Structures are given as C-alpha cells and as structure tokens.
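Following this message is one structure expressed as structure tokens.
Chains shown are a subset, placed as in the full complex.
The chains carry the letters A and B, assigned in the order they are written, with residues numbered from 1 in each.
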Amino acid sequence: MVRQIKGRSKKSGLPPGTPVHVGDRKTEIIKISLIDYDKESFEMRVTQTVEECFAYKGKPTVTWINVDGLHEVSSVEQLGNCFGLHPLTIEDILNTEQRPKLDVFDTYIFIVVKMHTWNEKTKEITGEQMSLILGDNFVITFQEKEGDIFDEVRNRIKNNKGRIRKSGADYLAYSLMDALVDNYFRVLESIGEDIEEMDEELIKNPTPRTLHKIHFLKREMIFLRKTVWPIREVISRLVREETGLIKDSTKIYLRDIYDHIIQIIDTVETYRDVISGMLDVYLSSISNRMNAVMKVLTIFAAIFIPLTFIVGLYGMNFNTEKSPYNMPELNWYYGYPVALGLMLFVSLIMLFLFKKKKWF
Amino acid sequence: MVRQIKGRSKKSGLPPGTPVHVGDRKTEIIKISLIDYDKESFEMRVTQTVEECFAYKGKPTVTWINVDGLHEVSSVEQLGNCFGLHPLTIEDILNTEQRPKLDVFDTYIFIVVKMHTWNEKTKEITGEQMSLILGDNFVITFQEKEGDIFDEVRNRIKNNKGRIRKSGADYLAYSLMDALVDNYFRVLESIGEDIEEMDEELIKNPTPRTLHKIHFLKREMIFLRKTVWPIREVISRLVREETGLIKDSTKIYLRDIYDHIIQIIDTVETYRDVISGMLDVYLSSISNRMNAVMKVLTIFAAIFIPLTFIVGLYGMNFNTEKSPYNMPELNWYYGYPVALGLMLFVSLIMLFLFKKKKWF
C-alpha cells in the first residue's frame, strides 16, 4: 500500500480532460445496473451497454445507474457525454488514484470517495474508488468492481421500505453515502477486535511477530486515516451546499452522516493512540526482559567467579616441599573442608548482597 | 474499552430512522420516573409504562421524564412520537454508541452525552450514555441503567431549594448537565489520587506492574479525553443557542458549566502530560538500573579475570625438573606469598582505576 500513486505516470504529458483509465483492472467485464423508480413504479435491469441508459435521461422518475468496472473508457465517456458531464469529471472518474473530493458543477454534484473492506485473513484493508454523480433526477455511481454494500439500498427501493421511494435523487444519494459510511463502522469493528487480540497477546506472550503485527496495523491506520479525513470534508460541504440539488429535508439526514463520519475519525485517532501505546508497552517489556537477563548473568558471574578463583588458587603447583611458605594450606589436616567452607561463605555473602539490592 | 463501536453492525443496511437498540442491556426492567412541578405544586411518580406520561404533554408546569433502560424499543418510540421527536432522534437515543453531540430541531434541543464513573477496585472508568430532550415545558432524559447522579437535583426540586422550582425547563436541563459535569470532577479527583499513589510507587519501588498500571491509566485517559472534548462543544453551542428554548438568565449558568468543562479538559490534558512523564521516569529508572547491573558485572569480571589467569598460570604442569626455565617460581622459597601479593596488587590497581572513573 506504500506506492500510493502508481500508474499516474501513464497520464503525464496528456492534455487535461483526456479520459485514461488509471489503476488496476479489478473486474473482467463491465456491468451496468439500472434502477428507475418513483412512488408507484419500479423498474430494474442489468445490461452491458451504455446505450440503454440514454433513454432514461430527462425522465421525471428517479434513475440510478450503477457501473461496475472502469476499464472500458469509451463507455464511461459516452455515458458522461449523455448526462452532460465535464471532461475533467470523466477524467477523474477513470482515474482511480483520486483523493476523496466534491466538485460542484452547474447541473450536477460530483463526489469521489473510497470504499474499504477488511480482509479477515490477511488482516489487510483493501479499498476501491466510488464516484457518484448527483443530478436533477438521476444518480450515477461508478465502482471498480462488483460489490455488495449497496444491496441493502437496492432492496429498500425494491420493497418500498422507508422513505426512499417517496423521496428524490438527493435522498438516494444520501442513502448510498450512508451505506458507504456504515461500512466503515464494520471495518473499524473488525480492526477493534484485532487490536483486542493483539493486546492480549502483548500481555501474555509478546514476540517479535507481535511487534511486526502492531507495526503493520499502525501503517494500515495511517492509510485509513488519510482516506477518512477528506470524506468528512466532502460531507461537510454537501451539508452546506446551496445549488438546490439537495433538499433541506435531506440535509437533516446528511448531518446525521456527518456525525457518523466524525465518530469514525474519532475512533481512527483513538486506535492510533492505542496502537502507539502498544508499541511503547512492547518496547518496555523488551527492556524489562533484557534487564532480567542481565541480572541472571550478573548473579551467576558474581557468585561463581570468586569461587572459580579460589579453586584455581589451590590448583597451583607451588612446591610445598621446598618451603613452608608455599601453600601450607594444602597440607593442613582440614584444608579441603576449610576451603569448601570458605567458598560457601563467599556465595552466601553474595546472595545476601543481591537480595538486599532486590535483584531477585 | 478498545472495541469502541461494537454492535453498530447490527444496524447497517437498515433504512435511517429505524429504531434499533445498539449496546449492552445494562438493566433488567425499564423504569420511568416522572416529576411535574411549578412554583407551588410538586408531583412525583414512578411507573413502567409510557402511557402515563402522555397526559403531561402540553401542561404549563415543568415535566421531567426520566427513563432508565433502553431495551424496550417500542416504549421509547411511543414516548418520542408523543412528544414529537424526529425519527433520527429516536434512533440516536437507542444507539448507545453515540458521540456526544447537540442537535437543534424546531421544537426541541437534543443532547447526547456520556456519564462516567470510576470503579475504585478495578481502577476502570465505566461509562453510560445519557440523552436529554429539552422542549418547551418538558425535559426527557434517557439513561442506560439506574444511577444516582441526578438524585441531588430531584431533592432540590422536592425540597424547593435554590432557584429550580421558580425557573423553567431550561434551568432544569442546566441543573442536570451541571450534575453530570460535576460528576466528572469526582472521577478526576479519584484518578488524581491514583496518579499520586503510582507516583510514590514509582519513586520507591518501580516494578513492571507499576508500568502496566501506568499504561492502563494512560489508555483510560485517551478514552476520557475522547468523551470530554465533544461535551465542551455541546455546551458551547448551548450557550450560543438562539431558539428561545433557553432563557438569557439561564445562559449565565451555562457559561459557568462551560468554564467547568474547560477546567476538566485542562485537567485531563495535564494528567496525560503527567502520565507521559511517569513513563519517561520509569524507562530512565530501568536504564539507570541496567547501567548499575552492568557495572557490578564488569567490576567483578575485570577484577577476577586477571587473578584467575594468574592462578591458572601457576597451575600449569611444565616439568620443572627438565629445565631451569620451566616455571622456576614454583620452587622459589617465597613463591606462593609473592604470587598472592601480586594478585592483591592487581586487584588494588583495578579498584583504584574504577574508583577514579567513578564507577562506584
């Protein structure tokens, strides 16, 4: 995830507004799903050609066109031209390395955000880009690959649950953003569980692998944070928008999302703090352990070094026969027991001193 | 306390405004206490059904309905509908994973805050959510379980102490917020005592357990901070509120709470700084100790290693009879005393050198 902006170089030198697909190709075929509804009617179809969508332009019913897969540049371009999108907007839709942002044009609002999912196995966050166009009676969404976070919204429209069928395109756009933001709660919940696990591991049995996992998670949070902060701005600007594309009654709901995104940011920041704290805990536990190892070594050395000296002393070969001054101890009657006693005494003194210093 | 937003996933996919209880069930039965008063009259009743409350709607007297326990979704919904609450408000009341916030609606102000208590035994902060609705002549509060921090307010109303009976619903809301903020002082006072204890422990006898406690407290402060900051914003917006629901005379009192919350934030930040400092103290005391252990080891090794070499030297078995060059010292008359003297001399030199380097 480090190489943030790979693939950008493909574009350098081209005139601005040139549609080029930047990013990995995440799906094989492009899939277009079209939903058209109002209070009474409901229509849903899946297609692979954009031409079918053109008929829905200008209809008084609410139309939601969802495009999965961005590699067919010409399809996106045709759709964009039909619905009157600015060349820069089409360029931005195709470039999946965008930063979340909101652009207001005369006839539509253009939103780019990131959708993240948490891979339970690799413990990785993977993301894809979602672009949303909110026009007068239509919403167009572009995703890099098929996903399921909008399924609930689809069901609500189909089954006429909640306010959605009674409201306009702005409420649909709100519902999609709400599903997207809710999804972040799910991601954070999974990460929270992961942090708890690591926390336990940290206390019970910290290994260098634990450290590695903490560092990895820390980096994930850097990237998550980088994605979530600009979404806050996007929604804040949506709430304050005055183009007439968003009704006041919908803005109350947008304020609700705003509260959610603030809570998400809060949680991300808290997780960062908690993870930093875990790194500190790890490092000080290493320090503690090293200290313990050092003490064991020192106790061993300090007890046995004098003893080894004494036994070495009486292993010297001075000629006791040549002189009464040469190691007379060797010929004493109780020489050996006295030497053993001396060594025992030295050891006890040492142990006593270490005990006093609270080394064990 | 890490898994900040558990239970949220229960809600994802539902249309906004759907009332769902999110959070742990902290009490068995729902309890509704109802207080109705004005300058002269006072009435208080405890019930378990919401229907009794409906009669108090629109009465000119001040009505305070307090609901303990949120798991009976339908009761909350009925009460909300009766007093004209927006579906999003009802949803937020039931979701106990809210961030403290203030929402202003046409006919009422909706406040969500957290109430914290400090568990003396586990040294843990536990929190619950409190929602407060301030309407024209009524205040409705929702708590997750029965508590006692509002008892003093109840007594003041009952015994007609202070201004409370003479003032309107806004003053009642203020009094409840004041009790809640005062409670934070109590929590911080307990934590302060705990910090002092740890501080002493840190100087007298720091153990890895001390470190563990410091880290734990540090994390508690992260969470406390996260809760207290948004309360500042809530009260700041209350003071600047211009709906007419809050009288100017009450705003002077709200400014007073604002000062208190700033003081609480100040104290939380100071505690964080102090705790960080304690971690530094711990780590440098570990360093100091390790240094001391290293020195003892080095002094021992450096003194005895040369001595051990000397005794080993004279333990060699070169054949002194074959040649006058082979270890003639062994046959000297004063060989042994000279060797002992040499060793003493070497030790003293070493001790002198270490003394000079200020190693002990």
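We take it that contacts are C-beta pairs under 8 Å (C-beta built on N, C-alpha and C of every residue); 3 or more make two chains touch, one makes a residue touch a chain.
Since this is a predicted model, take the numbers as computed values, not measurements.
Asks: Report the copy count for the entire assembly; 2 chains are displayed in place.
Replies: 5
Definition applied: only the chains that are shown with their structure count from here on.
Asks: Please compute the angle of the rotation superposing chain A on chain B (C-alpha atoms), rounded to a multiple of 5 degrees.
Replies: Fitting chain A to chain B on C-alpha atoms yields 70 degrees.
Asks: Need the CA-centroid distance for the pair chain A / chain B, whole Å please.
Replies: Distance between chain centres: 25 Å.
Asks: If you look only at chain B, which of its residues touch chain A in the complex?
Replies: 2-6, 8-9, 11-18, 86, 88, 97-99, 101, 103, 205, 208, 211-212, 215, 218-219, 222-223, 226, 279, 282-283, 286-287, 289-290, 293-294, 296-297, 300-301, 304-305, 307-308, 311-312, 314-317, 320, 327, 329-337, 339
Asks: Can you check the complex and tell me which residues of chain A touch chain B?
Replies: 151-152, 156, 161-164, 175, 178-179, 182-183, 185-186, 188-189, 192-193, 195-196, 199, 203, 252-253, 255-256, 259, 262-263, 266-267, 270-271, 273-274, 277, 280-281, 284-285, 287-288, 290-291, 294-295, 297-298, 301-302, 305-306, 308-309, 312-313, 315-319, 322-323, 325-327, 358-359
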